[in-house]
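Apart from one protein chain that is not included, each protein chain of the complex appears where it belongs.
We call the chains A, B and C, going by the order they appear; numbering starts again at 1 in every chain.
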Amino acid sequence: MPQDLAFWLPVVIAVPLMAAVLAFLLPRAAFPISLGAALITSGLVCWAALAAVNAGPATHTVGGWSAPLGIDLVLDGLSGLLLVLTAIIGLAITVYAHGYFQPGDDLVKQHQYNFFWPLWMFLWASLNALFLSADVFNLYVTLELLGFSAVALTALAGKPTVLKAAMRYLMVSLSGSLFYLMGVVFLYAQFGTLDIRLLSAASAETPTLLASAALITTGLIMKSALFPLHFWLPPAHANAAAPVSALLSALVVKGSLYIVLRLWLEVFYPLADTVAPQVLSVLGVGAVLWGSLQAMQQPRLKLLIAYSTVAQLGYMFLLMPILLKNRDDSTALAATMSFVFAHAVAKAAAFLSAGSILHALKDDRLTALSGLMKKMPVTTAAFAMAGISLIALPPSAGFLAKYQMLQSALTNGYWGLVFVVIGGGLLAAVYIMRVLGPAFKKVEPYGAESTSKAVHVPLVMSIPTLALALLAIVISFMGVYLLELLAVGTPWVLKGGL
Amino acid sequence: MPDFYDDDARLTRPRIVALALSAALVALLSLIILTAPGDLERLNLVARERLTESGVANPVTAVLLNFRGYDTLLEVAVLLLAVIGIWSMARYARVWIKVPDTPVLAAFVRLVLPLMVLVSGYLLWLGADAPGGAFQGGAVLGGMGILWIAAAVWLPDFQFQRFARVMLVLGLIAFVGASTLLLALEGSFMEYPAGEAKNWILVIESAAMISIGMTLMMLFVGGIPRLNEGTV
Amino acid sequence: MNDSAALYAVAGVILFGMGIYALVAYPHLLRKILGMNVMGIGVFAVFVALAYRGPDQPPDPVPHALVITGIVVAVCATGLGLTLATRLKALTGVAQLTPDQED
Partner (left out) sequence: MTWENSLPLLIVLTSLVPGVVIFFLKESTVGVRTTLNMFGAVAKLVLIAVMINGLLNETTYETRLPFLPGIDFVLRADTLSILFCILSAVLWLVTTIYAIGYLEHSPNRSRFFGFFSLCVSSTMGIALAGNLMTFLIFYELLTICTYPLVVHKGDEKALRGGRTYLIYTLVGGGALLLAVIWMYAIAGPIEFRDGGAIDAIVEGARGPLTVIYFLFIAAFGVKSAIVPLHGWLPRAMVAPAPVSALLHAVAVVKAGAFGIVRVTYDLFGIDVANDLGVLTPLMIATSLTIIVGSVLAIFQDDIKKRLAYSTVSQVSYIALGVALFGPLGSIGGIMHLVHQGVMKITLFFGAGSFDETLGVTKISQMDGIGRRMPLTMAAFTVGALGMIGVPPTAGFITKWFLGTGAIEANSHWVIGVLILSSLLNAGYFLPILYRAWFKPQKGDWPSEHDFGGRFETFWMLLLPPVVTGVFSILLGLFANLPVGLLYWVRLIVLREYEL
């Protein structure tokens, strides 16, 4: 068996893809198939990441046709980190969903259970394909795969609200993709190639590059729900089934975010001195403030978490000016990617706990959550740990990330961002405490209906939730390893991630 | 959907703003696209230079199935995903038909169907050398299915969906299976052995064509076909 | 850019803009979906225009192949969108994105 890292890159895509096909073909075996694929993919991805740390980045030439004619798959630190993130969260959600969608005798639930697996495996495959692709048009196709599976998964819950949300999501996703594609067309018009590394080598500040950057960035921040284009996100993320919400918030929005980062680092860097990165940063500030303020007013837990996603997405754009100013210095990128990692883990844990709460109480209004600590201690603890990471209190993944962000902002003299990051943490504390404060309320023996009839949360749900929540804490002591992985060959042109 | 016609087209203030913004965008993009270099060779030359290595004579097919075959693999995945997505949303798709008043349509369809199968096969074969290929052939197949349903010659029922599932996944299985096999054989995903590309492409294309045809038909049905069982 | 190609490219950009307008301005989902189709066609038109190499040369095959891919994706998107719209219409009675009520 070849030990060559590059050899295995397409397998990471093919395994979940084949699992999707088989899960569709054989609905009765869908879960074992998906679980098997999840285990194989996760194992392979983690091995690949370790191998990349030791042996450097890897390139797989699909079809034997190297760029510019063919399409290459490239594994470097940036893509490796996101692949690992997807693997961790993917595995947890695979297990959780088996419990959450457990159909019993209900035909509608059976239908949801059957279709969740192929759609989820498609989504995983498309994420892996997206992170590995080195071709701007191929990225478009992966974006569409990602968008379609995400929309279908959102709609799976079936209620009118969620269908509306899914429709809105579909339209944003599609028009975002078309903006992106138009940008790709402009790139091809100017540089005559679709390969990111060749584009990078040829890139120069021309009107076409500017137009392309504007189109692509607009399209992608629509998909990533950066303020003020976030309007579609809260209803979709809040109304979808909990495992789906977790996927959407933790992973799907990161797909388009990844492309923004990748393309700005590799292709649009001649525009670093224009106002564009500053604009993204300012929008990020807007997202942090607006999202947090909205989260403080939501009546339902899942809506609150969804608005928290809006806020947290803002942080991922805050450092854009610093990140592009000096591409050699990777501290801003490290901070941003640490944040992406931290947010994904914590947000997945938060949504999964919300799912467990909804599952047990049939109600996720905040008013129904008093005394939760007593009723569902494990789930509350998981949510609390996720919340600590979202607030970015140490020791947590969120703290690790925000610390790096602050350091980056401060050493580069962006004092405004320093206050936004610290203030944003305090705002997050306010909305997280809206949940955790009442959770400690004493439960009256014969009191409130909703909390007195909690049902048992099955272990298949509570274990993955708790595992992710614990991870959100433990990652704070794994920072060096994450950064070691990230340092592998990003950006490609400068650090030779060829 | 009669309410479709109820949309009034009056220019309200938000619409004027939207119109102005779209127009501005159009103007800007038009100006900029005109600055793009006209004489740039882009990938044109490279693609044509290496056409002989691709195993087919039609450059578009060479790009689609060989040079950038991976794009096409993902695209076949998109097709399957679309059907799965639609089926997941619409548990019961009552196939909507209005039985035509005259027998002429049905008779015509019966007549034309075998011809369409033939045409799709021809298009597939043609793809190697001239415009044509799996998508074109698949489109004809899909059209055939749609005609079939529209003329009420035959309607898909619940039993049909089992058959449909197999047909739907055929293309992707062939594509991924062949690519993975080639990975094991040649060391690179979807790398055809020298000189044998054409055969591999033909096999993959045939499977893909069937799946594309079935996909288009299922897109038309708009849900899991379940005759006389519940409503949409 | 070559003159006749430029004509198609600008036409494509105009279609793109028209699609955006329709998507934003009209509440009915069918119009929105059609708007997105028009947007897509605009993008494809620009792309195909790029492939034109003048009267003496055969066109660049790469954009052609990519546009085929793009069209297939657009068809799938339309299918998904229409199904969603139909479901919404069946459940709520209107094929529009009315504001949410708590349900």
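Before moving on, here are some points about what is shown:
One rule holds in what follows: a contact is a pair of C-beta atoms (placed from the backbone, for glycine too) under 8 Å apart; a residue touches a chain by one contact, two chains touch by 3 or more.
All figures in this text were calculated on a predicted structure; none of them were measured in a lab.
Considering the entire complex, the omitted chain makes contact with A. The residue from A:Pro103, A:Pro228 or A:Pro377 that touches the chain not shown here is A:Pro377. Annotation: of A:Ser66, A:Gln110, A:Thr274 or A:Gln407, A:Gln407 touches the absent chain (contact as defined above). Residue positions on chain A in contact with the hidden chain: 371, 373-374, 377, 381, 388, 391, 393-395, 399-400, 403-404, 406-407, 410-411, 418, 422-423, 425-426, 429, 433, 437-438, 440-443, 476-477, 479-480, 483, in rising order.
By definition in this document, only the chains that are shown with their structure count from here on.
Here the spacing of chain A and chain B, counted between their Cα centres, is 30 Å. Centroids of chain B and chain C (each the mean of its C-alpha atoms) stand 16 Å apart. Counting only residues that touch two or more partner chains, chain B has 29, 33, 35-37, 42-43, 47, 68, 71, 75, 78, 81-82, 85, 89. The residues of chain A that reach two or more other chains are 137, 141, 144, 148, 151-152, 155, 163, 182, 188-189, 194, listed in rising order.
Residues 2, 7, 10-11, 14, 17-18, 20-21, 24-25, 60-65, 68-71, 73, 108, 111-112, 115, 118-119, 122, 125-126, 129, 137-138, 141-142, 144-145, 148-149, 151-152, 155-156, 163, 182, 186, 188-194, 206-208, 210-211, 215 of chain A touch chain B in their complex.
Residues 1-2, 5-6, 9-10, 13-14, 16-18, 20-21, 24-28, 30-31, 46, 50-51, 53, 57-62, 64-66, 68-69, 72-73, 75-77, 79-80, 82-84, 86-87, 89-90, 94-95 of chain C are the ones that touch chain B when the two sit in their complex. Taken together, the chain A residues at the contact with chain C in this complex read 137, 140-141, 144, 148, 151-152, 155, 159-161, 163-164, 166-168, 170-171, 174-175, 178, 181-182, 185, 188-189, 194, 235.
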